[in-house]
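For this depiction, one protein chain was excluded, whereas all remaining protein chains were kept in their positions.
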Amino acid sequence: MNPAVGLNLQGPIAGGGTGRAMDLFITIVIDGLEFSSYLFIVSVGLTLIFGVMKILNVAHGNFYAWGAYSAAYLIGVWSESGFSDISTFAMIPVATIGVGVVLGVILERTLLRHMYHRDEVVIVLATFATFLILEDILLLTFGVDPYFAYQPMVALDAVEIGGIIRDVYKLTMIGLAIGIGVVLWFVLTQTKWGRLLTAVIYDREMATTMGVDVSMVYLVTFVIGAMLGALGGAYIAPTVSVAPGFGIDVIVLSFAVVVIGGMGSIPGAVIGALAVGMARATAVHQFPEVELFVVFVVMAVVLVFRPEGLFAPAKARKI
Amino acid sequence: MKALGRLFTVAAAAAAIGGLAAPAVAKDTIKVAVPSFLSGPAAGPFGVPSRNGAEMVIDAINSGKLPAPYNTKGFAGAVAEPDFIDEAGGNTKQVAEYRNLVQKRDMDVIIGYISSGSCAALAPVVEELKRLTVFAVCGTPRIFEESSRNYVFRTMAHATADSVAAAHYVAKMFPDVKSYTGINQNYAWGQDSWRDFSLAMGHLMPDAKASDKLQFPKIFAGQYGSEISALSLDKSELVHSSFWDGDLEGFIFQATPRGLFKRKKVVFTVGGTAAYRLGKKLPDGLILGARGPYGILVRDRKTALNEWFVNTYKDRYGTYPSGPAYQYGQAVLATKIAYDKAAEAAGGFPTQDQVIAAFKGMEFESFSTTVKMALAGGHQAITEHVYGITKWNDEDAEPGAVDIQFFPAECVMPPDGQSSVEWIEGGMKGAKC
Partner (left out) sequence: MDRTRDLTMPGLIVGLGFCAIAGITFLPDWLVNILTISFARALAVVGLMVLWRTGLVSFGHALYYGLGAYTVAILAKEFGITEFFISVPIAILVSATLGFLLGFIIRRYREIFFAMLSLAFSMVLYGVLVKTEVLGSTDGFNVPSPSFLGMRSEDEVVNDKILYVVLCFVGMGVALAVHRYLKSTLGSLTTAIRDNEIRVEYLGFSVAWAIHVKYVMSAALAGLGGAMLSLTLGQVDPDSMVNWPVSGELVFVTILSGPGSVAAPFIGSVIFELIRTYAFEWLPHAWQLIVGGTLLLIIFFLPDGVWSLVRKLAPRKEA
């Protein structure tokens, strides 16, 4: 190991006064919240699909990547047509809904619908195959040159918090995550559709007998999950260089979040995102050496002690 | 099993037919494999310009249209048939693919490879399969330092030059810097770059202190929010970064609105590739390297070769050539020169051994600079090195660079026979600056 990369437990607190310590604390919290929000948005769709359909969808990474590419492409075209920077925001929901509906419907209707009776693990593999295919189609569609879509980020400017400058765009992501969480909570617990969904989750056969159109419930769920994945990509697109391989890392990351929180649990996704996001932010500021595998250490530890995640409902053993 | 046996027989027969080509007979064509990143995050900034640079120079050589003195047709008269292949997918896969290139597809020469990982993995395989291979871009000094090579050449300076020249540039232009930190990708390239830079700084600016909070995010991480916060809170005045590919561009995008480049001086040792791609979005005042005298830093050199390279490239691909385009073009050119030289000595189409003998220790004028195959028994090139500072050119509405400083090859590369880390650690003795 490089001697210059030694572990330092004192941190900048030792060098500065309480003001610096406070700044550092505020910075870690905001960094953590920003990253947690991002993680929540990209993983909530995955957990929703798993909760309802019992499918661990590797192709979630495709929704994310397609969302990002479409948004970046549309923002570029829109901006070049002479519209203002702020109006490019409209392209994010356009990309989200477009990608979510198109890919969601195609995948559910042509592929997954024929697989519900198969082994869970075989379905995972089918989505892995889909992932490989869609990854190449993405490359063939958009080419290998990265896309830049900075306009929405530029439009929102920057503010100073805790001694450092932050861009407002990233901060809005925290609001978006909270918004998505609240809407999902409301729909799932306070509406008729939510209760219908609970019935399907609880016992699919019984729900069918009671006259619930399970096939439709699955389709709608899958499309919403796909849209959430696409939204994650579309919303992050303005802050990054949208390049090939964009959806790969996010798969493992969102799996980790979902597994930590408990697969299929929305509150679990919140907790999982916060755990990973905060752990990573703390690592970057205090122990940059461990940044890389902190996520998987958290995941392994949680799994060892709570195999079904922090929030998973108990399951009966069938004899 | 029977079907499998039949498959083997068919495949074996096919291979036997394909594998009969014998060397040393005069050839009309040579098969050239050109690997570079055609997929993955490095494709846009590196792979595509590399491929274009190689393609353009190969086409010009095939038709004899390079400027003098290289206006003879072909490689020792033979027309090159290039095959552009993908370098993505990990080193082990590249090793397997390389074996296919030589054993199955019988390439005459392989010119390319961007990643240090690919090159380090391939060097021993090249020696085993005994096929001329010219590394175009990859940086690690390990290639020739861990073992001597007979069939491997590298036609640009290795990574040591990038870090040492960066330290020289900082010492010369910003002698008041008191402290510095770094953000580098968490893998061999990033770790080596930082090590060399901090070691060189220790000798050239002994009073400047390195930070103890170094950032090593995962390669292709894409998002650097927390890292930018940490760098902003760090008291160091200067930040060193060897970021490349999409990470470099993403980092610049995320750091610009957060004022990082206004608060800190930032050295990007491979920043040159981002210049044309970001255009107006590239902030002024970044210290930029291009892994040698290539790309934006030498765009205005008025030599016939350089003007041909810049203009032809711009006409054909619609953008100025960045570093990797130059570097692949240079590797192709070096191969042609070696073939021609060997043919002249042999009085006919040369064997591979004759080409290698000609290649060793060769010195030639490349598009933007003079290349000397001076190290590792004539297998490793040295060139001058250059850094500059970004400045948007309002007149021509294109990115440009100011405060450009050149450092001679003997200043930034170790002398022959010495390992680069030992050389830097020992205070860079014998450097002629």
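Going by the order they are written in, the chains are A and B; count residues from 1 in each one.
Convention: a residue touches a chain if its C-beta (ideal position, glycine included) is under 8 Å from a C-beta of that chain, and two chains touch if they have at least 3 such contacts.
Quick caveat, the model's predicted, so the values are computed rather than measured.
Chemist: Just to verify: which one of A:Leu33, A:Ala126 or A:Ala149 makes contact with the chain not shown?
Modeler: A:Ala126
Chemist: Taking the full complex into account, find the residue in A:Ile49, A:Ala226, A:Val240 or A:Met299 that is in contact with the omitted chain.
Modeler: From the options A:Ile49, A:Ala226, A:Val240 or A:Met299, the contact with the absent chain belongs to A:Met299.
Chemist: Considering the whole complex, which of B:Lys73, B:Lys93 or B:Lys391 touches the chain not shown?
Modeler: B:Lys93
Chemist: If the hidden chain were put back, which of B:Thr29, B:Gln103 or B:Asn393 would touch it?
Modeler: Considering the complete complex, B:Gln103 is the one touching the chain left out.
Chemist: Even though one chain is hidden, which residues of subunit A still touch it in the full complex?
Modeler: Touch set of subunit A with respect to the missing chain: 1-2, 56, 111, 114-115, 118-122, 124-126, 128-133, 135-137, 139-140, 252, 255-256, 259, 263, 289, 292-293, 296-297, 299-300, 303-304, 307-308, 317, 319.
Chemist: In the whole complex, what residues of subunit B lie against the chain that is missing from view?
Modeler: Residues 1-5, 8, 11-12, 15-16, 19, 38-39, 84-86, 89-93, 95-97, 99-100, 103-105, 116-117, 120-121, 123-125, 128, 140, 146, 186-189, 191, 218-219 of subunit B touch the chain absent from view.
As a convention for this text, only the chains that are shown with their structure count from here on.
Chemist: If you average the Cα atoms of subunit A and of subunit B to get two centres, how far apart are those centres in Å?
Modeler: Result: the chain centres lie 36 Å from each other.
Chemist: Give the list of subunit B residues in touch with subunit A in this complex.
Modeler: 38-41, 43-45, 47-48, 186, 191, 194-195, 198, 210, 212-218, 220-223, 225-227, 229-230, 232-235, 245-247, 249-250, 253-254, 257-259, 277-278, 281
Chemist: Which stretch or stretches of subunit A touch subunit B in the complex?
Modeler: Contact set of subunit A toward subunit B: 2, 4-6, 8, 11-12, 15, 20, 23-24, 27, 30-32, 34-35, 38, 139, 144-146, 148, 150, 153-154, 157-158, 163-167, 170, 236, 239-241, 243-246, 249, 280-281, 284-285, 288-289, 291-292.
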